[in-house]
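The complex is shown incomplete by one protein chain, all other protein chains being positioned as in the whole.
Moving on to chain A:
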């Protein structure tokens, strides 16, 4: 694995082996609302083939895979805000993986409402503190030499 290039021919034609794969995969939320429950969508390393995706999931994550379909999504052409010139985002490869019939996978909601509520409460508390501090400053603006404990 000195070089990332795999030799085209090796004496004896041994089986292809990869010891340190540098492929990455990231799961994305399915674009369609009522997608089949045993279908999962990934964005994968652009060099990965369908066989690579299948063996990657089966060997590393030990997840049984029935079918894989991939396509390359063209990056968006967009205008840079305030500059005006057009840039193109990178292309990326999308893989649809079908799991066995009986298995289901639902994309979880990683932002639970309780945590969001907690953060909101903290922010409210901070706002109150800020307001109080402002009031304190406003009250003492004409007597800068007087210490804060003196009311």
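Definition applied: contacts are C-beta pairs under 8 Å (C-beta built on N, C-alpha and C of every residue); 3 or more make two chains touch, one makes a residue touch a chain; residues count from 1.
Following the convention adopted for this analysis, contacts and distances are computed from a predicted model.
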item	value
The complex's invisible chain, by UniProt name, from "Translation initiation factor eIF2B subunit alpha", "Large ribosomal subunit protein uL29m", "AP-1 complex subunit gamma" or "DNA replication complex GINS protein PSF3"	"Large ribosomal subunit protein uL29m"
Chain not shown: contacting residue from A:28, A:128 or A:146	A:28
Sole residue of A:32, A:80 or A:110 that reaches the chain not shown, by the stated touch rule	A:110
Interface with the unshown chain - residue positions in chain A	1-3, 5, 7-9, 19-22, 24-29, 40, 43, 60-63, 105, 108, 110-112, 114-116, 119
